[in-house]
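A single protein chain has been removed from this complex, and every other one stays in its place.
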Amino acid sequence: MKNVDFDWKPLALVPLLALLVLPFIGSSSTWVTLTIAGLAMGMIIFVIASGLTLVFGLMDVLNFGHGVFIALGAFVATSVLGAMADYTASGSLLQNLLAVLPAMVIAMLVAAAIGLAFERFIVRPVYGNHLKQILITMGGMIIGEELIKVIWGPLQIPLPLPEGMRGMVLLGDAAVERYRLLAVIVGVLVFGLLLWTLTRTKLGLLIRAGVQDREMVESLGYRIHVLFVGVFVAGSALAGLGGVMWGMYQQTVVPQMGAQVNVLIFIVLIIGGLGSTTGALIGALLVGLMANYTGFLVPKAALFSNIALMMAILLWRPQGVYALSK
Amino acid sequence: MIARLLSNDFPRNRILAVLLLVVVVTLALTPFVIPGIKALNVAAKVLVFIVLVASFDLLLGYTGIVSFAHTMFFGIGAYGVAIAFTRLGPTWPALAAGVAAALALSFVLALAIGLFSLRVRAIFFSMITLAFAAAFQTLASQLSEITGGEDGLTFKVPSVLSPSHEFSSEPFLGVSLDGRLLTYYLLFVTALVLVLALLRIVNSPFGRVLQAIRENEFRAEAIGYRVVVYRTTSAILSALFATLAGAMLALWLRYNGPDTSLSFEIMLDVLLIVVIGGMGTIYGAVIGSGLFVVAQSYLQDLLRIASEATSGLPWLSALLSPDRWLLWLGLLFVLSVYYFPTGIVGKLRSMRAASKRPPAAGEPRHSPALK
Amino acid sequence: MNESLLTLEGVHTHIGAYHILHGVDLQVPRGQLTMLLGRNGAGKTTTLRTIMGLWKASRGRITLDGQDITAQPTPQIAGRGVAYVPENMGIFADLTVRENMLLAARSAKNADQIDEQRLKWIFSLFPAVEKFWNHPAGKLSGGQKQMLAVSRSIVEPRELLIIDEPSKGLAPAIINNMIEAFGELKRSGVTILLVEQNFNFAKRLGDTVAVMDNGQIVHAGGMEELAEDEELQHSLLGLAL
Amino acid sequence: QSKGDIKIAHIYSRTGPLEAYGKQTQTGLLMGLDYATNGTMTVNGRKIVVIEKDDQGKPDVGKSLLATAYGDDKVDLAVGPTSSAVALAMLPVAEEYKKILLVEPAVADAITGDKWNKYIFRTGRNSSQDAASNAAVADQDGVSIATLAQDYAFGRDGIKAFKEALKKAKVVHEEYLPPNTTDFTAGIQRVVDQLKDKPGRKFIAVVWAGATPPFNALAAQNLKQRYGIDVATGGNILPAMVSYKQFPGMEGATYYYFGIPKNPVNEAMVAAHYKQFKSPPDFFTAGGFSAAMAIVTALKKTNGETDSNKLIAAMEGMSFDTPKGKMTFRKEDHQALQSMYHFKIKADPAFAWGVPELVREIKPEEMNIPVRNKR
Partner (left out) sequence: MSRLETRDLTIRFGGHVAVNAVTCSFEPGTLTAIVGPNGAGKTTYFNLISGQLKASSGSVSLGGRDLSGMSASERTHAGLGRAFQLTNLFPRLTVLENVRLAVQASRGGPHRRGLNLWSVWSDHRTLLQHADEILGSIALKDKEHELVANLPHGDQRKLEVALLMALEPQVFMFDEPTAGMNAAEAPVILDLIRRLKADRSKTILLVEHKMDVVRELADRIIVLHNGSLVADGEPAEVIASPVVQEAYLGLSPQDASGGTDTPPHPDLPPSGGRSKQP
């Protein structure tokens, strides 16, 4: 991968944005609070978007049903954590983790299993056709959401954060929620794993090639179909993980939560450029920061900050910050 | 005569022709043959959706632009009428002013969208319109001074169109001749004219160029068509028709709010109808809207019956509960993509085509080797 | 020697409602270069795609090395040592030339693991492949794409090489290189099946030849026999030029 | 027609975002009818039939359902809906058909305010009642209040009414955030910046409706310890009160909590609910129950007559028992005046949610709710 010069400009966007707003915010402790909170938020967003970088970014499947896996992960977490109330109620972080980790693993497994079925029945007939993907995955989304209601009921369900993960850490005068710091760790792990898999193995290449010309990849002797299933399932599992993280952040889960984050994560991917993990990370960080800065400076505009950001980026680079050629 | 009206674009399939006739005749006679307020409401909604979906078909089916912002124009039309009536009172000039202002706003926005669609790749464009539509909806609910916010606007229409206006105290064929009936026929005629106009547009030389651009933009440019101009014109036309559909809706409901005309759900319904009906056919919009709106309106009732019938099987009954009607709607999405990839119109037409087509490839060609 | 590696017996293929192949019988002898000729629309491409499993044969039998491969999925057929270059070349336009080559080299995990000797040989045949190593393949010229497509099929040793119109769009100098390359491959024991329009090219290379028309093989035999019999050529191929 | 069934349409969100609320109302309505008729479901020999309709939370749907109910199903009166927007769209329909619409639980002031017509009654509380009761909780000399609300009509109106009801305390900052905010860091930061240096007691008064209220974010910031800032808000449904658990001592005013009112009706409802669902009744169950009590009381007064004018005459000024004690339909605007409850949160490990303990009952007379309709 050393043959091509690495493009540093997009990476510089993040610190650039942070420095740019400093004079407007004035108080440096406020700025630190907002910046750290924003970056950590970005990491959470990255985790929930990471699955979609595989499914949409790499496989080019416009999966509107992706949100269902996020919701599913969160609902599974309510059940698992509910069953392990002793561990979550304890103030010890270690015990909390002993509950949260299994919740994550189980949520990922369940999401992966459902992902397998979703790929088979919903996505397989429509590879390569965006319009049909939109329709059929929308259908899948609605079905998934309704099934969640059938199983868990239509009510919002509280997902209390384990005792030891609550509260905040004071960095000087700036307060940062403890949970966000935890999310950063998860985010970094997911990012590292994805980056490694996609750049150090042929997997990423094969998927991209398969999207362009499935028949040719098969003619080269690869069972692209199996690969697609695998990647889709992995994407769903990551969405499940994202759901756990997001659910614990919100501390309540509703069946509609998947649909609520859908647009957000699509925006992150567009900013990042399809198929680029690093791009998605940058997109997520920018969105997280931007939300906090505009929320503080001009709360009215906070709503449109994502869209404005996306438009600005697309005017600069119409393919997103890291476009995979073309 | 009929050929002129239909712009030489015949249904090209007997079943399809019969279906179309059934839809049109039913809509024309609904007030007299299907009693009840609900039926009339459903029929009016069908009329509105026919125009809305047909206008979207121009954009999606003929031009190949996937935009999620179509309901935005629908909403602009509805809000135009609603705001005008609220502000200016229930008069005809108010209606004209509302529609005109809405059309103007739609024109400007569609122009911007049409031009922008060329800058970014198609899939990004659709995601951007998605975000835009969401932002527009939020904006509409935030500008509560003008739009009534989340609560929307309830307003009065010119008195001849309002239900309390009776043209004769004697019911005609058991139907009271009131303003509501007049409104219904106003919608009916408007829808008919607008659909025929769309049919004409897609069958004009312009419409054919749109199809070419959809198939191969690069080559269309190379043989001398300026893609920007065509795309933008199409985006604008489709937006204007959607705006009119919105105006029809507001006139019928005498209410408008963000959920009623701007919600993403409507966008989904429109997408689904286009696909079920058959993209790039216009006729698909008519058949699809008829089927879908009726099915959607009575789905809950049907489910209630089904759920009661299966009350012995609790899990099935839970799935068939009318509260889970969306589940079945979702299933409809999935199945329609499975079984109607080219829509009802496409399917019917290909049935005929397949039976008529000569054995193109296998037939003997003169060949020196096989003397 | 004359045992055939690939055999088609009475293969019929339908594409949708169309009946395209009407019982193709074809023998591709092991270690030889077989030319499949025929006018446009004769069904040559369809035959190759059917062999690769990209269209399903509706009747008949295809065997490779004695094994029935008729109903097998494409990757499995390719996995038996078949390399295929389709008519449209099947270049992954968004990937670089290097990445295209890497995907064709099934055993290599990254570009450094591709057999260096072989790569050098390919570079010497098709210099453009080396020159544009790190460029997106979609930007190559028509002929360069064709070179890349052929390079991909020979980046690793395969038992059977199937190429749809290898000479299309290539400059004469490169065609010479290609003829040389096929000769060398053949000497190393590779069996080759080519579809060609360029009879001069075909003549210089082919050991055996099959001519298709209208979804059937209408002539099969040695290349020399056909090359010498102008009348036959004329009646089969309508050579006018 | 006086001998046929009494048909009541209940139009509510069986599906849609407010599905959970609507279903509580329906449960309460049926339980209430059962209770009020002593299990007979008849008044004066006429059977009460409830027809359910799902407005999906959509105003246009609600509107045409109500017309269908009045016109096609020939119901005598209608109850509902869940959402204020739907209710507002429905009001003219009641007037067109000259039939009663008993609004429950939609809260917008305008329903019994400037959009009102004489066929509209409401058992549910209105926003002003919410605001006035919440103001009563914090309204003391020397108190500084910053408000935190959603940036749309509901939030802004709520804060406006809240401010109008305040007499002594001072509002030092109003923060409005987008309704679907998920990251509250910036908003809280702004509020805290305004509030932290004020002397005396300091409150953040929250008006928030929706799935992700800011309480967790507020709790995580430890504002009480760091700056001595308290959080105050109204009641909510039980799942939403889970996040209150992190604020032991938080005060506010609520419309209903099953443990608070002490009266036979409430006791009966709680018992019946436990029996049927093995869980306590919630916010909107009480509302539905109250609506049922209102209907049956009125029908008894008219001897089962369902003529709209007779019913209106019976209901204006009518008092009736509910799980929240006695309510009275005010003559001027047909709004049911009712008690609200000043509570203080206790974290009780036996409950998943923060338990609101009664501080005192705020009587209707105390609140002085303005009449906003023009009659």
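Which chain is which? They are A, B, C and D, in the order written, and residues in each are numbered from 1.
Here is the rule we go by: contacts are C-beta pairs under 8 Å (C-beta built on N, C-alpha and C of every residue); 3 or more make two chains touch, one makes a residue touch a chain.
Computed from a predicted structure; not experimentally measured.
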item	value
Among the chains presented, those that the missing one touches	B, C
Given B:114, B:207 or B:330, the one touching the chain that is not displayed	B:207
Residue among C:33, C:82, C:185 or C:205 that touches the chain left out of view	C:185
Among C:5, C:140 or C:160, the residue in touch with the chain that has been omitted	C:140
Contact set of subunit C toward the excluded chain (per top definition)	18, 38-41, 45, 87, 117-118, 120-121, 123-125, 127-128, 130-131, 139-144, 146-147, 154, 157, 165, 168-174, 176-177, 180-181, 184-185, 187-188, 197-199, 237-241
Positions on subunit B where the hidden chain makes contact	7-8, 200-201, 203-209, 211-212, 215-216, 218-227, 229-230, 233, 237, 360
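We take it that only the chains that are shown with their structure count from here on.
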item	value
Higher-contact pair (C-beta pairs counted), B-D versus A-D	A-D
Subunit B-subunit C separation of Cα centroids, rounded to whole Å	50
Distance from the mean Cα position of subunit D to that of subunit A, given in whole angstrom	37
Centroid spacing, where centroids are CA-atom means, of subunit C and subunit D in whole angstrom	76
Touching two or more other chains - residue numbers and ranges from subunit A	149, 154, 303
Shared interface positions of subunit D, touching two or more other chains	19, 151, 178
In the complex with subunit D, residue positions of subunit B that touch it	36-38, 41, 138, 141-142, 144, 149-152, 154, 163-164, 253-255, 257, 259-260, 263, 300, 322-326
In the complex, subunit D residues that touch subunit B	14-15, 19, 54, 57-60, 63-64, 67-68, 71-72, 84-85, 88-89, 91-92, 96, 108, 110, 115, 151-154, 156, 178-179
Subunit A contact footprint on subunit B (complex, rising order)	60, 66, 119-124, 126-128, 130-132, 134-135, 138, 268, 271-272, 275, 318-319, 323-324, 326-327, 329-334, 336-338, 341
